[in-house]
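Pasting in a structure now, in structure tokens, and then I'll have a few things to ask.
Removed from the display is one protein chain of the complex; every other protein chain stays in position.
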Amino acid sequence: MRRVAVVGVGCSKFGELWERGFRDIVLEAGAEALADAELEGREIEAMYVGNMSGGRYLGQEHIAALIADYSGLAEFGIPATRVEAADASGGLAVRQAYMAVASGLHEIVIAAGAEKVTDVGDPMEILSASVDMEWEGFVGGNLPALYAIIARMHMESFGTTEEDLAMVSVKNHRNGVKNPKAQFRREIKVDDVLRSPYVAEPLKLLDCASISDGAAAVILASEDVAREITDTPVYIEACTQASDYIALHSRKDILTMKAVVKAARDAYKLARIEAKDIQVAEVHDSFTIAEILAYEDLGFSEKGNGAELIREGVTEIGGDLPVNPSGGLKACGHAVGATGVRQIVELTLQLRGDAEKRQVDAERGLALSIGGTGATAVVSILGR
Amino acid sequence: MVPRFWRKIKYRYDLKGSYCENCGNYHYPPRNFCPVCRRRGRVKEVELPDEGRVLSYTIIREGEPCIVALIELDNGIRIISQLSCDPSEVEIGIRVRKAFRRYGEDGEEGIINYGTKFVPAN
Partner (left out) sequence: MVKEEVCMTGILSYGSYIPKFRIRVEEIARVWGEDAEKIKSGLGVYEKSVPGIDEDAATIAVEAAREAISRSKIDPSEIGAVFVGSESHPYAVKPTATIVGEAIGAGNEYFSADLEFACKAGSAGMQICYAMVKSGMIKYGLAIGADTSQARPGDALEYAAAAGGAAFIIGNNPIAEIEATYSYTSDTPDFWRRDLQPYPSHGGRFTGLPAYFRHVISAAKGLMERHDFKPEDFDYAVFHMPNAKFPVRAAKMLGFSSEQINPGLVVKAIGNTYSGSSLLGLCATLDIAEPDDRILLVSFGSGAGSDAFAIRVTDKIESYPREPAVWDKIERKVYVDYAIYLKHRRKIKA
């Protein structure tokens, strides 16, 4: 296996992009990544696209070919592949691209993630198809409901409070103010979260990331090529993936995302580090409880103590372990298939020192991308 | 939607699971392949207990409140299901028993989906 580096990153604005279509936002992200890598385009040998549900969000399948076409890469006939793991699709696209380069099959590969959710269909209903539709979805167990069941049990078992959850949202909104690509760039207070209406008790509207339009792209290259084309390569030290039972009722412990624990353990082993060596993280806060679980399952805290990190400010931009300096899914908006790629964009900017007002001091970062309620987890460790 | 609902109608209308004689694990919904033993598994369909307790729950607040709960049946098997009762009656730990109820319908002209919900026991 060869070392793989990120040599270019790009990201569209996230949000309700009424005036721009799917092709427009993908091109925006892709063009920015090419410019960032100072590549012309013809150097790209393969493309992987994370997209959860072009079929239902757009009524358009064959997404990868469409993107290859509109980005001018069909001209060279490069292989273009869509990968899907619900809202971990983006993380998975990065992993596929990583494997294609690490294996020696390709030198330069682009991984993109894109979702346009405001055109067709009900965004939450479609995202909720990431759960077991026959046995959870049938009985009304949509995504917010299942995370709410996890949240209530976490509160009951470990004393986590609704205020703790609210503080996750408050932190991520505070960070989002400093991210020009974020959908929500305003600070909120704990009281704002607590006073927002319940979506699925105990989760409230401001505990939930909004489902948004957006696209992101990263260009990966082998170490040798990376050294030729950039002075600031950021290396992917590990990119792992794991799965778990899809339905909550099949899991022995719904308060531990086993897939996250396994992917993280494998990633730390590959990178020859421990959890304490991580200095910045982008995690999947589709619901505030998910960020608390991420702290625990990634090993940033003991199981049950996740809320202490948010209470003590550890995960603030100025804290010991900043989490979601980008604003996370909560402030950036959750552009489903784009989110996992956007996390890699953010980590790359942070490790290169290009994160401007939200810059943290870090040499090594971790990204966690989750599908549904945790049946898929992708963990990436990046270092400069 | 009709074939997908109909195919498992037996398991929606009543509580059934599978039991692996090799590892002693129960599964809900019934599986024809033991996820623990795989090829060594010896899976058979079993009736599940009528009662259990609420491990956790949520009240979905979109229109008519809808209570979705994680229930542990008396043999330890877990099931995500709906509770048919007033939200004020629910708390973690309450005992519940199965009930046959309507889940919804595919519009006014479509089929009616029935299935198992739970109600507070006694």
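We just call them A and B in the order they show up, numbering each chain from 1.
Everything below uses one rule, namely that a residue touches a chain if its C-beta (ideal position, glycine included) is under 8 Å from a C-beta of that chain, and two chains touch if they have at least 3 such contacts.
If you're wondering where the values come from, they're calculated on a predicted model, not measured in any experiment.
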item: Which displayed chains the hidden chain touches across the whole complex; value: B
item: Absent-chain contact - pick from B:I9, B:V36 or B:A121; value: B:I9
item: Option touching the unshown chain, where B:H27, B:R61, B:R78 or B:K117 are the choices; value: B:K117
item: Footprint left on chain B by the chain that the document does not show; value: 9-10, 13-14, 63-64, 84, 86, 99-103, 111-112, 114, 117
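In the analysis below, only the chains that are shown with their structure count from here on.
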item: Cα-centroid distance, chain A relative to chain B, in whole angstrom; value: 32
item: Chain B-touching residues of chain A, taken from the complex the two chains share; value: 134-136, 138-142, 144-146, 148-150, 152-153, 156, 197-203, 245, 247-250, 254
item: Residue numbers on chain B that touch chain A, as the complex places them; value: 4, 8, 12, 27-29, 35, 55-62, 66, 68-70, 77-82, 92, 103, 113, 115, 117
